[in-house]
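A quick write-up on the structure given underneath.
For this depiction, one protein chain was excluded, whereas all remaining protein chains were kept in their positions.
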Amino acid sequence: MKRSSTVPSRRDGQTLSQKPGNQNEARGINYESPAAKFGFGILGAVLLLGLWQFAAIRGTFGNGLPTVSATLIELFALFGNPEFWTDTFTTIWLAVLGMVIAVVAGVMLGLLIGTIDWVRYATLAVTEFFKPIPPIVVLPLCVMIWGPTNTMALALVLLGTVLSTTIQVIAGVNDTDPVALSTARSYGMGRVERLLRVTLPSASPYIGTSVRIGAPAALIIVVVAGLLGGAPGLGSAIYRSQSAGDFPQTYALVLVLGVLGLVAQNLSSMIERRVLHWHPAFREDVK
Amino acid sequence: MNSTIPTTTQPKAGSTPVARLEVQGLAKTYGHGPKSVEVIKDLTFSIHAGEVVCIVGPSGVGKTTLLKCLAGLQPSSGGTMKIDGHQVSGPPAEMALVFQDYSRSLMPWLTVEKNLLLPLRHLHLPAAEVRTRIEEALNEVGLSHAAKRYPWQLSGGMQQRVAIARALAYRPEILIMDEPFASVDAQTRFDLEDLCLKIRDELGMTILLVTHDIDEAVYLSDRIVAIGNKPAQVLEVLPVDLPQPRNQITSRALPEFSGLRTKVLSLIRQSES
Partner (left out) sequence: MKRHLFNLALAITAPFVLILAWFKASSQSTNAFFPPLSDILVRFADLWIFEHFVSDIIPSMRNLIIGFALAAVLGVVIGFILATVPVLRVLFEPSLHLLRGIPPVALVPILITLVGFTDQMRISSIVIAAVFPTLIATMDGIKAVDASLKDVCTVYRLDRKDRLLSVYLPSASPQIAAGMQVSLLVAFIVMIASEMMGTAQGIGAMTLLAQQTFMAADMWAGILLLGLIGFLSNVLFDLVKNRALSWYIGSKKMEKVS
């Protein structure tokens, strides 16, 4: 009623209400326009880069901080380096593979734990205990068992993501509409059919959430496995460049990781939205 | 309670009543150029001190926009507003607003009394006065017992009374209410309406209330400003001559009541077609 059709958009009210008074709507810069956002965003990045360059030239951090230009030159050199592409590919591959396995395992475990009461209670303490413990804690064990290998990295990714995926699926199972379940039962659906046709679809937003949170986490874990455990990929490339004193390369590689991290975040939330576009939670989102 | 009310808020007997609030040619257009939408066109009306005036119009006529302009939440595109003859811009100090959506207008992290305190803090009043104001305001709305509770622990009607108490503690000369009783049940609604009249009688406050409920408008008002769309403009200002004090049962049963009701309804219906 309050926000009826003729009452104009809510955003107007919000932005104006911050600055009361008789001001002209047209006055001042509209920071929300796409052009302003883009322009200021570039300007901000340039400012930060300028600060970095200035500190590097002044030698604030000795020779530890390479100049922006040296880093960018190194970045372009990396693009022509096949080893870099192998490392990048390995990192992405391990993260994606780990994520896929984690989702499959998480769905199976989550359905098992979530639908059978006594299993849920029996595992409660264990899941609650391990939930806040990051996988880096067991990194030494993994390195001891598997050495600096892909297997070690993959194991670490699984240790870090399966539990959170499982917990999400359990939450999804708990959130299943009891009416839908009893309707399914009255139609004579068996246990397995109910699980696949009712419980699983209604838990799917939770699975989506676990992918959105898990994908960037998987990438981070692969990097950790490389950096601290010596597993192949960008992590160990950073370690090598840093201990060899090739600081421009260290910085260039970290920048690459920043971009990869950003892509992982955006891609996974895009996938979440694509796959779950039918779900009410996402229909509401699209205004 | 009466003793704390400055006598200036009472209508001066004998002399022609000075308009407490005077709105002249208020207009509001959103956007510019061909895409612009004219929501309010030339609204003119005035309210005398101690009056209860209801603005009635169909849903979606721009009543909320009108209130936002009056309360300084949005700049208007044209026209003037005077309080006691002085032109105002921005949120007037003499005014308090009670919002429709009580659950979103109270701070959930503050207890009831702290909610009342928040608007008083920047006034730098003596501590004793602040305490009295809060006590009196809660007493007025019958919520003294709930001072230490959180808004979300109270029912919807009680929450809206907290919002009213917050306005009372602020001691405005003009109380503006935006569909304040729209989201409470019918019984609570009657209680709150009577509370509104009691405030006016006991505190001499000037009340401007916006509603789409014609019955409510007739019951509460000294005068009704009927507005029609679109853009919003004043259709007619109707005096309501029902005897005071009003009573939910007897007042609503009066033939004048249904007469006024019919008149307002047909005015609004006409403007819609």
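Going in written order, the chains are labelled A and B, and every chain counts its residues from 1.
Heads up, the rule we're going with is that a contact is a pair of C-beta atoms (placed from the backbone, for glycine too) under 8 Å apart; a residue touches a chain by one contact, two chains touch by 3 or more.
All figures in this text were calculated on a predicted structure; none of them were measured in a lab.
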Visible chains that the absent chain touches, using the contact criterion stated earlier: A, B
Absent-chain contact - pick from B:T65, B:S105 or B:Q160: B:S105
Touching the absent chain when the full complex is considered, from A:I92, A:L158, A:V198 or A:V223: A:V223
Positions on chain A where the hidden chain makes contact: 10, 13-14, 17-18, 20, 31, 36-37, 40-41, 43-45, 47-48, 61, 64-65, 117-118, 121-126, 129-134, 136-141, 143-145, 216, 219-220, 223-224, 227-228, 235, 238-239, 242-243, 247, 250-251, 253-254, 257-265
Residue ranges of chain B at the interface with the undisplayed chain: 68, 71-73, 91, 93, 95-97, 99, 101, 104-105, 107-110, 118-119, 121-122, 150, 152-153, 170
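The criterion applied here is as follows: only the chains that are shown with their structure count from here on.
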Whole-Å gap separating chain A and chain B, where each centre is the average of the chain's CA atoms: 49
